[in-house]
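Of the protein chains in this complex, all but one are displayed in their positions.
Up next is chain A:
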Amino acid sequence: MSLIEITEVRKSFGANEVLKGINLDVEPGEVIAIIGKSGSGKSTLLRCINGLENIDSGSISVAGAQLQPDEIHLKALRLKVGMIFQQFNLFPHLTAGGNVMLSQMVVKKTAKPEAEAMAHKMLERVGLAHKFDAYPDELSGGQQQRVAIARALAMQPIALLCDEITSALDPELVSEVLAVVRELAAEGMTLLMVTHEMKFARDVCSRVVFMHQGRAHEIGPPDAVFSNPKTPELKQFLGML
């Protein structure tokens, strides 16, 4: 059984069908890049996987936890998949450490000393142990995004969803975030990332999904997808036509 099973998922916003029957199975430890034009449904797909959007039909399960719209099922699912956002979404009223500690204490009811130890460990993992007491507005974009990664990791998810996590960063800050992601991939974390970093996708990912008009138009290992695209849409997207 695959770790993440996405079966015939459909989703519409009003009359606009954004996902037209997506099928994708992800094995443990796989790193998947989802690429495609804006409006192709790639972010929506990612947001459906942890229930930020409701799906109209089809099914999604993560390590046996089914996506259901009620709060209990959603919580069980969200404990298994962490999510990182384009806009970081750190809690501005808490320090970096506080951001990483909050959900452990509130959701998992971890005792404060343990949550704090975990926060130190996770911040160290993203290279920010020294920023434990800094507030988000005292950190650069790259640092904020790394805190967001630490915050997601502290919940010990079995998979991470990354929604264009470098798109809001200044170019010189992109590499520090990608370095953290690369390390996570090397450690065997299952990753699904919507990205525009084609070189990164090529280097790190095990599979690439090209989305086009609400469908998974082409799926394959990065070499095949980037060097030998089969469909004209993908060729055009990659600038080969």
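The rule is simple: a residue touches a chain if its C-beta (ideal position, glycine included) is under 8 Å from a C-beta of that chain, and two chains touch if they have at least 3 such contacts; residues count from 1.
The criterion applied here is as follows: contacts and distances are computed from a predicted model.
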item: From "Methionine biosynthesis protein MetW", "Secondary thiamine-phosphate synthase enzyme", "Spore germination protein" or "Amino acid ABC transporter permease", the hidden chain's UniProt protein name; value: "Amino acid ABC transporter permease"
item: Candidates A:Pro92, A:Gly188 or A:Pro232 - the one touching the absent chain; value: A:Pro92
item: Full-complex contact with the absent chain, from A:Val106, A:Ala186 or A:Met240; value: A:Val106
item: Touch criterion as defined above, residue of A:Met155, A:Met193, A:Val208 or A:Leu234 at the omitted chain; value: A:Met155
item: Chain A residues touching the omitted chain (full complex); value: 50-52, 71, 74-75, 78-79, 81-83, 85, 87, 89-93, 102-103, 106-108, 137, 148, 151-152, 155
